[in-house]
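With one protein chain removed, the remaining protein chains of the complex are shown where they sit.
Read from first to last, the chains carry the letters A and B; within each, the first residue is number 1.
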Amino acid sequence: MLLEQLNAPFEMNQDQKQQVLFAELLALTDHHQAHCFYYQNLVENIFVQKHFKQNEDLPFLPAQIFKYLPLKSIREEEVFRVLNSSGTTGQQPSQIFLDKAAATHQAKVLSSIVTNFIGKKRLPMLIVDHPSAVKSAGMTARAAAILGFSSFGAQHTYLLSDEDLSLQVAALQAFLEKFPQQPILMFGFTFMIWAYLYEYCQKNNIFLDLSQVILVHGGGWKKLANLNIGKETFKQCLAAQFNLTKVHDYYGMVEQIGTIFMECEFGKMHIPFFADVLIRDPIHFQALGVNQTGLIQVLSILPKSYPGHSILTEDLGKITEIDECLCGRKGKVIEIHGRLPKAEARGCSDTHQR
Amino acid sequence: MKILLGKKSSDWQKDVVQLRQASLSVSSNIMPLAIEFLNALSQEIFKNPEYKKYPDLISLAFWLRKANLLALVKQHLVTSAPNTYLRPRGLVLHFTPSNVDTMFLYSWAIGLLTGNQNILRLSNRRGRVAEILLELCDYLLKNASEYASILNYNMFVEYEHNEHVTAYLSQHCDVRVIWGGDTSVQAIRHVPIPAHAVEAVFANRFSLCMIKADALVEVSQQDNRLSAIIEGFVNDAFWFDQQGCSSPRAIIWFGDEATVLQAQNYFWPAVRQLVEERFPDLLTTLSYPVQRFTFLAKVAAENKGRLLGKIDDFPLRIEAQSLDAGLRSEHPGLGCFYEMRIDSLTSVASLLQRKDQTLTSFGFSQSELNDIAMQACGIDRIVPFGKALAFSPLWDGYNLFHTMSRLVVVES
Partner (left out) sequence: MQSHNEQRLKEVFSRVFSVPVETINDDVKYRETKNFTWDSIMHMSLIAEIENEFGIMLETDDVIDMSSFLKAKEIVAKYVND
């Protein structure tokens, strides 16, 4: 079922999709209970009700659990790759275990989503990062994203220097001259695009025409939100400075690598057919309806090597429409509002904390 | 490095040396002066109706009453052995906690009452109540001439984590007191103090609560008695979002299954109702439920406990079979409880570990509690409901009056 649909990740309407997904997700819940000891305990000790009728009845895990426990449904010797989230500094990173099949699957699925937005042809590619970002020991989420997206491009050129992350203007200009009047793929983290490309050019009066560029960016808005820069400002600034208008934000997490939600040409973020999103009330966790803001729960039929098929994130968002986007893509459209605000810790805490 | 209170010149290191050399030769008068000063502080607090909204401040003021201080001194600054006397050790260096705003003043008060010189490092993350206290101390010491001399031998400082400053202060102290947090204790402890100096440290601790089920069922028939008990428990558990070391995080129910169930059914709804009234933030803060759920998920995944009730219940209740070190250290506060049922006092005693500090209890006799204390290898205080957070100079196994004093033997 999965592979047949890979060429058309946004064709199935929500009703149809929900039924197909539920059967698969239910099977995965059984699969992980049978193969992951921690998951089995967790379901038995928390989700006492065994009768699951729809997606919202299925057990879900808190996203942070992957930081604390090595959850996997494969044997040690089958582990092919371990992904680590960067996480907040000082915190333990999440650990995601993939076997060979999962790794291949994830790559294929990612490809089916991304090519749906940027086309199948591999484009010359600019990466707004420094080359050694992908060379550090262990697989970070950042490296995984860069490498994952790199397969959609060719002639990869990193735009930032290893020394001080300064923009390599000459290299960028040479690249643009080499590929005139044809689409170019540009990839980077939202904050890095802002700080190291946009702000750098703006401050140093560097004028570039990037109208041929298709920008794919992700990684969250937290840092920009702190600077009071929203999605609209971001887009307007890029358009004004570079004439760069083809911009696709995406939302994804290391816990569900492969499944990303990507912004279409109408600025709507779409959920592919093999995944779904539920919005839950942050206090009581009951599922909410369209246009109600709450915690984002991501469901995906991909995670088979680790029990990540149903995860309650700490991100807030809402579903804004279903099957209605003008771009023709079916399924839910989601708006991401960023991380749940954390309350300050109290109590006999440390005298000497910074 | 900033001197918040005390004599200051342009050179803080000189100020420290000067403080250390301050003549305390008239030290026999120091204690009465300290009592007068602390009592004056107490009155200033009670005088201002604005302060009634800070129960921790009012509790401190109550503790600082002359009547209480005299009683404490009478009880603790005496020795039972003949011809022995308690005298000040010298300079006490206090590292005070960041988020329990009144703690620095309790620590200082004992330093003053024992006749020592004191330097207090205050956290720069201190809250409103600590600021009020600082303002009041500053006002009294500068405007009432009878207390001015206190400034000669006491100093409050504030500085960002800095090992050089800590080392300088430490090399001049005779007693070092480190309040709160394993990380702080370890960070400061490796900075040396003089060979003769002593140290009192307050590490992370775990606290529990023990309820005799049939006694609770009995009082549940009487409305006002149950509500007094619930109030005590709610104050014990939910101040500081249940993150205070003395706040109970586990509940040991004592009795047979049916009675315990009955007691729980009286207990939890009443607790929830009062928390809604007193500590609504615990129920409405958006990030807390998912934090509680994450904690539950971890405990459940390791099969150390199972959910009682529903995942969005407040408090979040987890039935545990035993309490290992992991369960003790991972508990996030925020309204989560481990619960277990036990039907013999010996099993209570064997459950308690060295990390355990306070056991609040309801329904047990003094002799039953004595037995537990004698059999257990941990637990520093067993107190009734409502008393978990009450400050006492007997804390974490120390008598702070004695920690800050030399025991002098005089035989002719």
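One rule holds in what follows: a residue touches a chain if its C-beta (ideal position, glycine included) is under 8 Å from a C-beta of that chain, and two chains touch if they have at least 3 such contacts.
Keep in mind that this is a model prediction, so the values were computed, not measured.
Shown chains touched by the hidden chain across the complete assembly: B. Residue B:Asn224 is the one among B:Ser80, B:Asn224, B:Ser344 or B:Gln366 that touches the chain missing from this view. Shown as candidates are B:Gln18, B:Ser59 or B:Thr79; the residue that touches the absent chain is B:Ser59. Only one residue in the set B:Val17, B:Leu70, B:Ala167 or B:Leu261 touches the chain that does not appear here, and it is B:Leu70.
Residue-wise, the contact with the chain that is not shown comes from B:Ser42, picked out of B:Ser42, B:Ser184 or B:Thr403.
For subunit B, the residues touching the absent chain in the complete assembly are 42-43, 46, 49, 52, 55, 58-59, 61-62, 65-67, 70-71, 224, 228, 231, 386.
Keep in mind that, in the parts below, only the chains that are shown with their structure count from here on.
Taking each chain's centre as the mean of its C-alpha atoms, subunit A lies 45 Å from subunit B.
Subunit A makes touch with subunit B in their complex at residues 38-39, 41-42, 44-46, 48, 61-62, 64-65, 68-69, 71, 282-286, 295, 312, 314, 340-343, 345-354.
By the touch rule above, subunit B contacts subunit A in their complex via residues 95-100, 121, 123, 125, 160-161, 178-181, 183-184, 187-188, 202, 204, 240-245, 247, 283-290, 293-294, 296-303, 305-307, 311-312, 333.
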